[in-house]
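Remarks on the structure that follows.
Here the complex is missing one protein chain, while the rest keep their positions.
Let's turn to chain A:
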Amino acid sequence: MAETTTHVAEPTRRDFLYIATGAAAAVGGATLVWPFIQSLAPDAATVAAGAPVEVDLAPIAPGQIVKVFWRGKLIFIRHRTPEEIKAAEDVNVASLRDPQPDSARVKEGKPQWLVVFGNCTHLGCVPLGQQGEYHGWFCPCHGSVFDTSGRVRGGPAPTNLPIPPYSFASDTKVIIGQEATA
């Protein structure tokens, strides 16, 4: 009579088939998840909308902050006054939370133009210009303070306001979203 053995010391072909089937199912399942996760990422149209934008700087008066959008993100263009530039430069860089000299945050020879992303690096609110202890920006949501170089000087924000890629097409025209090609 045929006998069914449930416990064998040696692995059988059936064991191999179980493991192979299980492995194929696991890999297949994981692979199938991929397109669903990927569908959540910024889509092709959104990425395409990231084309560089041109901004005319001529009408921006000294001391003024202009808001523009690039890739759906808010960007501040600040025409800094000589006092604001001086305040940004006269800082002990080593004492900052996110140490960065002002010269690394503006284009060479154009210290009057500061271009930064306009969302607080804490939780994304829009900081208010010319406010706070350093007259740079103050975030009303959770109290982060930025100086006239957009560097974090207080509050919960972990980093400076980031600088988007941009370049000057001329003295009065800036292209946001495109670094200068040397």
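By our rule, a residue touches a chain if its C-beta (ideal position, glycine included) is under 8 Å from a C-beta of that chain, and two chains touch if they have at least 3 such contacts; residues count from 1.
Everything that follows uses one rule, which is that contacts and distances are computed from a predicted model.
Asks: Please identify the absent chain by the protein name in its UniProt record; candidates are "Cytochrome b", "NADH-quinone oxidoreductase subunit N", "Cobalamin-binding protein" or "Sarcosine oxidase subunit delta".
Replies: In UniProt, the chain that is not shown appears as "Cytochrome b".
Asks: Hey, which of A:Pro82, A:Pro140 or A:Pro165 is the one touching the hidden chain?
Replies: A:Pro140
Asks: Name, in rising order, the residues on chain A that touch the hidden chain in the full complex.
Replies: 37, 40-43, 46, 50, 67, 69, 71-74, 118-119, 122-126, 139-143, 155-158
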